[in-house]
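Excluded from the complex is one protein chain; the other protein chains are retained at their positions.
Every chain is named by a letter (A and B) in the order it is written, and numbering of its residues begins at 1.
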Amino acid sequence: MTGSGSPHPWLGPDEAAPVALTVNGTALEVRVPPRRTLADALRDAGCTSVRLGCEHGVCGTCTILLDGSAVRSCLMLAVQGQGHHIETVESLAGGDGLGPLQQAFDDNDALQCGFCTPGFLMLIESLMRSEPGAGEERVREVVSSNLCRCTGGGPVVAAAQQALASNRDGR
Amino acid sequence: MKPAPFAYAAAGTLDEAVELLGEAGEDAKLLAGGQSLLPLLSFRLARPSHIVDIGAVEDLDSIHEDHGQLRVGALVRHATLEQADLHGPWRALKEAASLIGHLPIRVRGTLGGSLAHADPAGELGVVAAALDAEIVLRSVRGLRTVPAGAFFLAPLMTAADADEVLVEARFPAPGDGFRSVFEEFSPRAGDFAYASVAAGCRMADDGSAHDVRLALGSVGPTPLRAREAEEALSGSMLDDAAIVEGARLAAAGCDPAAGDWHAGGEYRRALVANLVERALRRLRQPA
Partner (left out) sequence: MSGPRSRLIGSPEPRRKNRELLRGEGTYVADIRLEGQLHARVVRSPAAHGRLLGVDTSEALGIPGVVAALTAADIDDIRIPIRLPFAESPEANRVLQAPLATDVVRYVGEPVAVVVADDPYAAEDAAEHVLVDIDELEPVLDLAASSESSQPLVHEHFGSNTVNRLAYRYGDAAAVFEQADVVVHRRLRVHRLAAAPMETRGLVADFDPASGVLTVWGGAKVKHFTRGLLSTVLGLEPTDVRVIEVEVGGGFGTRGEPYPEDILVALLAQRLQRPVQWIEDRWEHMVATNHAREQEHDIEMAADRDGRLLGFRVRGWCDHGAYVRTQGLLPAVLPMFHLPGPYQWQAFSMDLDAVLTNRTPVGTYRGPGMTEATFIRERMVDLVAAELQMDPVQLRRRNLIAEESMPFTFMPGPGSGAVMPIMYQGGDFPAAFDELLDAAGYDQLRDWRREARSGGRHAGVGVSAYIEFAAVGPFEDVDIVGDDQGVVIKAAVGSLGQGIETALAQIAAELLDVPLDDVAVEFHDTAELPQGFGAFASRSTVLAGNAIAAAVDEMRAKAAHLLGCAPGEVEFRGGVATGGDRGSVRLAEIGPTRGRFEKEGLTASFGGAVCSVSVDPADGRVRVHRFALAHDVGRAVNPRLLRGQLAGAAAQGIGGALFEELAFDGNGQPLSVTLADYMMPTAAELPDVEVAIIEHGSGSNPLGIKGGGEAGMVGSFGAVANGVADAVGEGAEVLSSSVSPARIWHALNDPSEPAGTGKPAQEA
């Protein structure tokens, strides 16, 4: 099944292999079989802020940053993460406080049950880095990438705008 | 909702990719950005025996013009296309890319993956059909090109053989003054479109439209060209009467069958007429 005799490095269906990731600036090696998703591998490694809401790429609760851009970690195999930089919500604030974006969520009541929150935070974090000048329409469009069943997402748009604005003022 | 087991190998080069694919047999799948494949794996609707990951293969991610033709590498991300400096004849490509799913999907999803997935709702396939793109396929046997019109065979089925890697889409040089646009209707932001249209034409100095192209998505088993409408519109001034007639012909010529429970066939036909009208009105506006 693994192409016996092949000169190529096939990984067998349930053969675990080491995958070297950088998670929030720290090297992390996970041992995974090829079919394990990146989301599951991160959760197994203790990054439980990466949450699974649908496992088919629609809800966005598993959104992380991959090399600085927001991606759905349920739509990647862990083996695809080899050599890449991953950021999760744990990277947003040091100590036991809140970063400015998290504070904007708090100020705007942009969370209720909190399940979708880490995914939204990473989604908006990537927008703040790539498009610091994003206007209301663009913010709304990007926020619509993820689902929030408690607030509907309107307060998330407000929080994102506040964070973008204070980012601009602060620079 | 976890994928079934498969063997896996990551290719470092294109040569390695085609060798791996050649070894892996009929039930192998290529993995690029994974934005279409991963949901199929998770629902276990796809159960490949082997997956060849071409995500790290170099030199497949460029967009460049070459003697007037546009060459887009298979690993060009939708987000890159969306941001690229594409105007005039290639505008439809940029607009279509911006409508694929949501931003995090576009960050990962690739042109090659989208074309190879051959979902009739796939935006880039519709543009490829409209612009008569040539799909470049590579295997251990060598390179061949297949015109978009012959590439898409059925939902999720293409003319690519099991051992072939889609490496590039080539969009032939259009005539001077050719321009294109893309329009779709989706119920929510980022949803699969109920209907979509890629439209293009060359505007002559007297305001008449030539070489009119209309390709339709989500209203047939593959992207469809609305040939009758194209013929009727070619040479016209894209006046209101011509546009309405073109839209009617396009709607009549598409093949949505009964549609699905979200959007029935008649509704999709009506959407096609509406979108074709909108696209043609945009084409006739000065660039």
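What we mean here is this: a residue touches a chain if its C-beta (ideal position, glycine included) is under 8 Å from a C-beta of that chain, and two chains touch if they have at least 3 such contacts.
Only a predicted model underlies this, so the values are computations on that prediction, with no experimental measurement involved.
Chemist: Which of the displayed chains are touched by the chain that has been omitted?
Modeler: A, B
Chemist: Among B:2, B:87, B:141 or B:227, which residue is in contact with the omitted chain in the full complex?
Modeler: Candidates B:2, B:87, B:141 or B:227; residue touching the omitted chain: B:2.
Chemist: Which listed residue (B:208, B:234 or B:274) would be found touching the missing chain in the intact complex?
Modeler: From the options B:208, B:234 or B:274, the contact with the absent chain belongs to B:274.
Chemist: Among B:9, B:263 or B:283, which one is in touch with the chain left out?
Modeler: Going through B:9, B:263 or B:283 one by one, B:263 is the residue touching the chain not shown.
Chemist: Extract the touching residues of chain B with respect to the undisplayed chain.
Modeler: On the chain B side, contact with the omitted chain comes from 1-5, 39, 43-44, 185, 187-192, 194, 257-267, 270-271, 274.
Chemist: What residues on chain A make contact with the chain left out of this view?
Modeler: Missing-chain contacts on chain A: residues 14, 33, 35-36, 40, 43, 48-49, 51-56, 58-59, 61, 88-90, 92-93, 96-98, 102, 105-106, 109, 111-118, 121, 140-141, 143-157.
As a convention for this text, only the chains that are shown with their structure count from here on.
Chemist: Centre to centre, by mean C-alpha position, how many angstrom separate chain A and chain B?
Modeler: Roughly 28 Å separates the two chain centres.
Chemist: Could you pull out which chain A residues touch chain B in their complex?
Modeler: Touch list, chain A to chain B: 1-3, 6, 8-14, 33-35, 37, 40, 55-57, 60, 63, 66, 69-72, 74-77, 79-80, 82, 123, 126-127, 141-142, 144-146.
Chemist: So in the complex, which bits of chain B are touching chain A?
Modeler: The contact residues of chain B facing chain A are 1-10, 16, 19-20, 23-24, 31, 34-35, 38-39, 41-43, 49-51, 53, 55, 79, 101-105, 107-108, 188-190.
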